[in-house]
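One protein chain is absent from this view; the other protein chains keep their places.
== subunit A ==
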Amino acid sequence: MANHSDHSHGHDEAHAHGSLKSYIVGFILSIVLTIIPLVVVLNHMLSQLPTILIIMVTAVLQFVVQLFFFMHVRERQGNQPRWNVMALIFGLAIVLVVVSGSIWIMTYNGVGY
């Protein structure tokens, strides 16, 4: 136990706050993922549905890039559970329910407004 814990601790220290390389990679990926939807939308390259898909997919990918390369979401203390990841998943579940639920209900609401 002591051995293992010490090992993972050392590992954390080495990778804990990321390296210059990981920040640069994250930055470049973010720029690319921003330019793709901009080019598609501003040049009207695709019809509505594929455009929305590209916008949302690149946005989610960029969110993931920020989480992993900049916010170090995987960082943790020794063998402790990743409470921050659990809280994040919980928060995202609420957002998903609130946003999709609102859209769903208001799309079929012919009376309310």
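A few comments on the model shown:
One rule holds in what follows: a contact is a pair of C-beta atoms (placed from the backbone, for glycine too) under 8 Å apart; a residue touches a chain by one contact, two chains touch by 3 or more; residues count from 1.
By definition in this document, contacts and distances are computed from a predicted model.
Its record in UniProt calls the unshown chain "Cytochrome bo(3) ubiquinol oxidase subunit 3", which is the match among "Cytochrome bo(3) ubiquinol oxidase subunit 3", "Threonine/serine exporter family protein", "NADH-quinone oxidoreductase subunit G" or "Peptide/nickel transport system permease protein". Take subunit A: the residues that touch the chain left off the picture are 1-2, 5, 17-20, 23, 26-27, 30-31, 34, 37-38, 41-42, 44, 48, 51-52, 55-56, 58-59, 62-63, 66-67, 70-71, 77-81, 83-84, 87-88, 90-92, 94-95, 98-99, 101-103, 106, 113.
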